[in-house]
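Omission of a single protein chain aside, the complex is shown with its protein chains in their original locations.
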Amino acid sequence: MKFTLSTLAELTHTEFKGDEKTALTNIATLEDARAGDISFVSNPKYKRQLQSTQASVVILSAQLAEQYAGNALISKDPYLTFAKVVRLFNPSKKQLASIHPTTVIDETATIAKHVNIAANVVIEKGVNIQEGVQIGAGCVIGENSSIDQNTRLNANVTLYSDSQIGKNVIIHSGVVIGADGFGFVLQDDKSWYKILQIGNVVIGDDVEIGANTTIDRAALGSTKIANGVKIDNQVIIGHNVQINEDTIMPGGSLVAGSTRIGKRCQIGGGVAIAGHLEIADDVMITGRSMVTNSLKSAGVYSSGITTEENSKWRRNAARFRSLDKMAKQLNQLEKSFIKTQEKENTNGE
Amino acid sequence: MKFTLSTLAELTHTEFKGDEKTALTNIATLEDARAGDISFVSNPKYKRQLQSTQASVVILSAQLAEQYAGNALISKDPYLTFAKVVRLFNPSKKQLASIHPTTVIDETATIAKHVNIAANVVIEKGVNIQEGVQIGAGCVIGENSSIDQNTRLNANVTLYSDSQIGKNVIIHSGVVIGADGFGFVLQDDKSWYKILQIGNVVIGDDVEIGANTTIDRAALGSTKIANGVKIDNQVIIGHNVQINEDTIMPGGSLVAGSTRIGKRCQIGGGVAIAGHLEIADDVMITGRSMVTNSLKSAGVYSSGITTEENSKWRRNAARFRSLDKMAKQLNQLEKSFIKTQEKENTNGE
Partner (left out) sequence: MKFTLSTLAELTHTEFKGDEKTALTNIATLEDARAGDISFVSNPKYKRQLQSTQASVVILSAQLAEQYAGNALISKDPYLTFAKVVRLFNPSKKQLASIHPTTVIDETATIAKHVNIAANVVIEKGVNIQEGVQIGAGCVIGENSSIDQNTRLNANVTLYSDSQIGKNVIIHSGVVIGADGFGFVLQDDKSWYKILQIGNVVIGDDVEIGANTTIDRAALGSTKIANGVKIDNQVIIGHNVQINEDTIMPGGSLVAGSTRIGKRCQIGGGVAIAGHLEIADDVMITGRSMVTNSLKSAGVYSSGITTEENSKWRRNAARFRSLDKMAKQLNQLEKSFIKTQEKENTNGE
C-alpha cells in the first residue's frame, strides 16, 4: 500500500502540515522508522524521540505539531488516528470461502455458504455457523454451539457444547469456552460431590478474547460476556459471571463465580475479583489488585504493595505482621501522653 | 425428564411440604425460575429472592422452609440436594462405543472394547486405554501413558509420555499433563544447563482438572495428585509436587516444585505457594495469599491487602515503605515518654 500525506489526512479526517505529496509506504515506531514511514506520538514519554526520528511523517497532537519541524498529520487523538492508519495500510484480505477436506463436520450441523474452515477442524452435532465466519486449524466446536456472522476463531480454540458466540468476535488460540464451572459440595466424608454444570456461555458482538483464556459455562443459566468487551490472554472467568458492555480486562485477571462487572470498567492486569460481588459501571481497578468486596460506585480502586529493595522489604513486611499491635501501642501512648498533659495543665492552673 | 415433588423427595432422601403431585421439568435459579421449575437456596444471601420466585418447588433448610409458604423440598444440606437433583434431571447419556476413523492410534497401543474416541485424536506407542474411557477431539496421548476406567478427557487435552491417569477422572480442554518441570542449573558463564525431567505424573481416581491447567512431570520420580483432588482452571502445578486426598484448588493457583499439600485442604483462587514447603492436612488458605513458609498445622491462613479507593491506597502503600522506620520512631517515642514519666515521678516523690 502507498499513500500520500494529503490522502491519509483526507481518509482519517485530520489536518496535516508539510509536503502534501510525501509518499508513505509503511508504519513504524519513531525509533525504527525510515524514509517512507509514518510514525506517531501518543505517549508524551516518547516525545524526545521526535528529534531523531527518520519518519517521513509523524501523527501528532496540535500542540506537539507546533514544536515539530517535519511533516505531520495533526489529530485530536493521535493514537486513534494511528490505529486507523494501520488499518489503511493493512486492509483485511478477502478470504475465499473454503472448507478444508480434512474437516470433520457432523451431518446435522448448519454451515453458511461463505465461511472459511481450516484443516482438522471438528464440528459436532447441531452446530450453526453463520456467513463470513473463519475457523482456524484444529478448532473443536461442541454440540449445538452457534457462531454468528464474521466471527473469527484462530487455531486450536475449543468451544464446549451450547456456546453462543456473537458477530465480529475474535477468539485467539488456546481459548476454552464452556468448560465446567468449579462447583462441588463438601460431603460428610470430606469428599466433594460434583454439581453438574448444565448452563452455557453466551458471548455478545464485537468481543475479543485473548490466547489461552478460559470462560466457564454456568451451573444454571448463562455466563455472559456483553457486546464490546475486550479480554486479554490467560484471563479466568468463572461460572455465572456477567461482564457488561465495553469492559476491558488485561492479561492474567481472574473473576470468580457469579460476580457481575458493570459497563465500561477498566480492570488492570492480574487483578483477582472474588465471587458473588457486584462491580459498578465505570470502575477502574489498577493492576494486581485483590477485590474481596463489591465496588458500588464508579471510581479508581487499588490494592497491593509495589517492589522495593529486598533488604528494606524484609523489614517492612516483618513489621506488617505486628501492625495491629503497633497501632494499639500508638493509641495507648497517645492516651498516656494526653493524660499527663491534662494532669500538668490541672497542676499548672 | 419429569418428576413429582414426592418422587424427588424419595430419590434424594429428603422431606417435602406442599402438593406432592407438583410436576417438575427443569431446574433454575430463584430469579430465572418459572412454573414447573425447581430451585434452591443454599447461600442465605439469596434468601430475599424467595419472596418473588416463580419456582414451583424450592429446596430449603428446615428453618427456611418454615418461613416459606410454597412447595419445598426440605434438606439438611440444600446445596447437596440441589446437586443431586441436577443429576436426576441430567442423567449421563450412554455413549455408544466408537473410535472415529480419523483417529491415529499406534499399533502397540492397547485400547479396551468400550471406549469413545473422537476425531483427530493421536494415541502414541504403548498407550493403555481402559473400559469406558472417553477422549475428546484433538487430544494427544503420549507414549506409554495409561488412562483408567471411565475417565473423560475433553477436547484438545495433551498428555506427555508416561502419564498415569486414574478412574473416573475428568480432564478439561487445554490441560497439559507431564510437560517438563522447570529445572536448570546456572553455569559459570551465566547460561542455564537443562536438567532432563525423567519422572512422570500420576493422577489418582475421581480427580477433576480444569481447563488450561498444567501439571509438570517430576524431575525424578512422580508428581502426584491423589484421589478426589479437584483442581480448577489455569492452575500451575510444578514438578514433584504432591497434592493429597480431597484437596481443592480454585482457579489461578500455583504450587512450585516439590511442595507437598496435605489432605482436605481448601486453597483459595490465585494462591501462590513457594517450592519445597509442607502444607498440613485440613489447611484453608484464603484467595490470593502468598505462602513462603510451611504451614504445619490445620487452620485458616491469609495474606494480601484488599482494594480501597486509589487515593487512599496511594497514601497507605507509600507509608508501607517506611513501616520499619515508623515502628522504630514509635518505639523511640515510647521510650522517651516513659523516661520523662519516670523522671517526673522521681521529682514528684
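Should a chain be cited, it is by its letter among A and B, assigned in written order, with residues numbered from 1 in that chain.
FYI, a residue touches a chain if its C-beta (ideal position, glycine included) is under 8 Å from a C-beta of that chain, and two chains touch if they have at least 3 such contacts.
All values derive from a computational prediction rather than experimental measurement.
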Residue in contact with the excluded chain [from A:Ala118, A:Ile165 or A:Ile237]: A:Ala118
Contact footprint on chain A, counting only the chain that is left out: 27-29, 32, 43, 45, 77, 79-80, 82-84, 86-87, 89-90, 100, 102, 118-120, 136-138, 154-156, 170, 172-174, 206, 208, 210-212, 228, 230, 232-234, 246, 248, 250-252, 264, 269-270, 287-288, 304-311, 313-314, 317, 320-324, 326-327, 330, 333-334, 337, 341, 344
For chain B, residues in touch with the removed chain: 102, 104, 120, 122, 138, 140, 142, 156, 158, 160, 174, 176, 179-180, 182-185, 187, 190-196, 198, 212, 214, 216, 220-221, 234, 236, 238, 252, 254, 256, 272, 274, 276, 284-286, 289-293, 295, 299-306, 308, 312, 315-316, 318-320, 322-323, 326, 329-330, 333, 336-337, 340
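The rule we apply is simple: only the chains that are shown with their structure count from here on.
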Cα superposition of chain A on its sequence copy chain B - rotation in ° rounded to nearest 5: 120
Geometric centre distance via CA averages, chain B-chain A, whole Å: 24
